[in-house]
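Only one protein chain is missing from this complex, and each of the others stays in its spot.
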Amino acid sequence: MGGILRYIAGRTIQIIITYFIIIIFVFLMASFLPSNFVGLLAFSHFTPQQMAYLKAQLGIGLPLWESFVVFFVHMVTFNYGNSFYYGVPVMSLVEQALPRTLLLLGEATVISYIIGYVVGTFAGWKRGGVLDNTSIYFSFAFYNIPTFWLGIILLYAFAFLFPIFPLGGYVTPGIQGMLPAFISLQYHALLPMIVLVLISLAGALLLMRTSMLDVLGEEYINLAAAKGLKERDVLFTHASRNAILPLITSFILSLPFIVSGAVVTETIFSYQGIGYLFISSIDRLDMPVVYALTFIIALLVLVFNLFADILYGVLDPRVRY
Amino acid sequence: MKKYLNSIETTGAFRRSVRGVLRAFRRSPSGIFGLAIIIAFVIMAIFAPVISPYTPDQVAPYSIQFSGDIGTIPINISSVQQPLSIVSSLGGGVGSSVVTNGIMVFNEKGQSLTYNLGVTGGNHSQLKLDVKGSSYHSIPKGIKSLYSVVYYKSVGISYIGYGNDTVYLLYSNLSVHYLYHVGFNITHFSGIFNRYIYDPYLPTMGFAVSGGNHTFLFIEEGNFSVFTNSLSFYSFPLYFNTSYPVITNPLPYLYLDHSPSIIIPTTHKIYDYSINVSRQLTYYKLSAGNIVWSQNLTLRDGTPYSILKTGIVFPAESASLDYNQGKNVVVVPTTNGFILEYSTRNGTLMSEVQLESVIQHTSVPFQGGNLVALWSGVYVTNQISMPISFFKPDITYVTFWNPDQSNFTGISYTIAIPGKVHGDAQVIQSANMFMIPTESYAYYMSIVPPTKSSGNASTPILPMPSGSNYYPIYIGNILLGGASTIISGNYVITITNNNTIFYESVVGYKVSPLPPGNYKDSVTGKYYSYPLGTDYEGHSILSWIVYGARMELVIGITAAASAVLIGVYIGILSGYYGKAMDAVLMRLVDVFLSLPFLIFVILLVSLLGTNIWYVVIAIIVFSWAGIARVVRAVTLSLKTRPYVDASRAVGASNTRIMTAHILPNVLPLTFFYMSTGVGGVIITEATLDFLGFGDPTAITWGMLLQFLQTTGYTLLAPWWLFPPGIAIILLSLSFYLVGRAFDEIVNPRLRRR
Partner (left out) sequence: MALLEIRNLTIYYRLSEGWVHAIENVNMDMENGERLGLVGESGCGKTTLAYSITFLLPNNAYLKKGSIKFLGRDLTTLAVRKDGRINMFSEGLRGIRWKDISIIFQSAMNSFNPVITIGDQIAEAILTHENIGKEEVRKRIEALFEIVGIPKDRIDSYPHEYSGGMKQRAMIAMSIALNPKLIIADEPTTALDVITQDKILAELVKLQKEFNSSMIIISHDISIVAQLSTRIAIMYAGQIVELALTREIFKGPRHPYTMALLKAFPSIKGEKKRLATIQGSPPDLINPPKGCRFSPRCQFAKERCLIEEPLLREISPGHTVACHFAEEVSGGR
């Protein structure tokens, strides 16, 4: 038990260091590129209060080192100040938007990986069979569809031609009460979630199938069958139980891309989560929000990486901390 | 390449393996499919001009994109005889919007027909001119030209006309209010000048006629007081007669100046007459040159004059122009392609610009000389510039002059008008256009200068019936409904030789984006074929697909290959040298791998700017890390292979080992990433375009979709929505399949047992 705690501690330190490096990286990007965000100030119409904020919070206008210190301190303490556009503290915007995104992403990821796990297991087991080939074609196709286009097509089909789903937003305006609001939220999240599920499913399916093929070549599968186990048990107790491990690794590596998918999907469906907020803030040059979201999202990715690593450790006894 | 390959110790194996790989590839059906599709796209890209007869920037003709109102009104010829002219009748309205509710045709024999007009149609797209009745009047004989005037209604004058040496002022019932013999053969009418200056001592209204080397000015007389709506005390004439020594050819026009002076340009000189109290004339000769003139330039200033008992100012057309506030200059074009700016205070040349250096982006080069220049001065809302257009008989150039800075704003464009320009250009204020008639068409050119994002100004081309003695004129807007303030219509009218009034509305209803099909240009009769339809501007979707393929292939392959090569480089370095370099590089790789891809690509692109190559760079920056990690792992395992040790024992340098031993064995495994990476790049670039971070000038499928989204036709134009998406999917998928096919060969795990 001590081993795992030590591992978490070690990884947390790693995360912090990586986070620091990311802040430095973004700062360098923002400071040294030609049309950097500072330069943008030249022709965007910031009010004096906004200028004051920028100076105080981000160190704009100060010499490089001081600027960096100000920036760094504020970013690590999550002190982002107020949004230019909304005028409210950035964290309050994030508090509102983040749960919506987590709901969307969380549900989509869980669903797609569960389906991927189950279908991939069967697809790999009956290699060359109908399910296998269908899964492969499906995965190939959906792996190569641009997320935004898929979103529009689904909107076109199911919110326009056959209007089952709403055209956008995250909740029906004017809704009262917790439960109706929750249902409305789910209803609105449904179409974006379908998009996300389809996209991640492609990757998860393929990977699970490949992983299954690897595992099926292992001797212990033969052993399991030789012991007289039922087909189902061989499949799930032995084969996919091992095949899922690379799936977790891939999940970790694909997190940054899942987040990207969320950004696009939210924008298409006007689903006011973190991704939507990010894109609209960049368009509006709402700097505090842009910085805040960049770092928060990066941090989230890092934290989820850690969760996945721990999960991997739980599932694979060969990994010992 | 061969020599290099020969020098690798593992050559034999390598070459054999390449051949084996190709053989095995042939057995993979999905790989072949993918390769076939890629080849198809490459062919499409190379032979784009053959496949699509239109380039991506070519726009469907106006008559296909717009459905406007075109029609004829037969003239009741029993009432009138040929030849006929048209004048627009009065309707009301002030300033820039001339509103018409009727037209009149007349001849020199004193016959006139008045048509009362209206429009029907519930909305803008279905406007139809409606003749509500006609009536016959007789007018004085001998009138060659007749003009309706807005501003003298209160005086009772609705029409001003001239013929031979006589000027006629007519009431609305076409009876004569006043006529005056000027003593010379009148060939030109200056238009009504109306000055909005609250100066009690200066006349605010007037007009002039000229012929030969004479000019006769009419201004109102009476008690000048602050301009009010009741103009009952105005009457004509208080006139001013000038003549100038040089015979002008062609005929001169009049310009208003800020000081009480008259400017008359001739072919050789510009004469500036200043009028003093005693009505004696002095004049300055401005510098000579091949000076041409333009019409419809109205100058207005806001500085109060010193008080004079009499002051004469001469306006041009009723179009108002906020020009050169207080600068007192006149801008004159010349036939040899110069634009000269003169001070009217003392006649000095203040600046000159050579048109050739100003006109940019011309598809038809400026050839100078032979310029039959026509200068339109038009007030452009919120802009202090005025467009200057020049046309030779068959080409019109439009550039924009910024009078405040006495220079050209630099935004200019040309349209080549086939056919001889036949008639004066006219301003259509409310549509922000001016019309240039040729014998068969009327070209409507937008006055508003195009900006980078708006592309070329739209130039609708509408047919004009050929064989007409009468030049088309803009008669104004026709009100929709009596009391409605909705002004719509913008009608241009001419009389054809077969006794009909031909009319067309300039601004029609845009029917683009066009669904797939064949369309006939009602003007030229040519057929335009759009198998995939068009977008909102009229660009052929097919052209965007085939030409876009070029860009997609180039950026896809460039970005993917670069990212992989960088990753390979870093990976090999890191894996081979190990220790400190490995630790540092891998920490870097970890950081990059943990960054949310799209977020940072967007961030970097918005910092760098919207250029397609910045997009490529941004993608590369955040893509190399994954490959680096894989390559490092492979390098680590290769490092321990016996031939590496053997090489080192022989004395090979590190670089040599890395390039000759490790690299060739790493590369096949990276093929998968290179190939599938292309698909990823294509999709990422399209996503960036769609979200608004792409390069607006790039011809890519993503931009096509973005344009779809921003014009709001996402759900309404499936022929625009599906092809780019399908193209992206196909191309990306095929690179993916090819990559996978190779991976299955190179990477033994996936082989069938």
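By written order: A and B. Residues from 1 in each chain.
The rule is short, and it goes like this: a residue touches a chain if its C-beta (ideal position, glycine included) is under 8 Å from a C-beta of that chain, and two chains touch if they have at least 3 such contacts.
This structure is a prediction, so every number in the text was calculated from the model and none was measured.
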- Query: Which is it among A:Leu102, A:Ile115, A:Ile183 or A:Ala225 that touches the chain not included here?
  - Reply: A:Ala225
- Item | Contact footprint on chain A, counting only the chain that is left out | 126-128, 218-220, 222-231, 234, 237-238, 241-242, 245, 315-318
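Criterion: only the chains that are shown with their structure count from here on.
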- Message: With centres defined as the mean C-alpha position, give me the chain A-chain B separation in Å.
- Response: 43
- chain B touches which residues of chain A in the complex? 18, 21-22, 25-26, 29-30, 33-37, 140-141, 143-149, 152-153, 155-156, 160, 210, 213-214, 217, 253, 255-257, 259-260, 263-264, 267, 278-279, 282-283, 290, 293-294, 297-298, 301-302, 305
- Item | Residues of chain B that touch chain A when the two form their complex | 30, 587, 590-591, 593-600, 602-604, 606-609, 626, 679, 683, 686-687, 690-692, 705, 709, 714-715, 718, 721, 725, 728-729, 732-733, 736-737, 749-750, 753
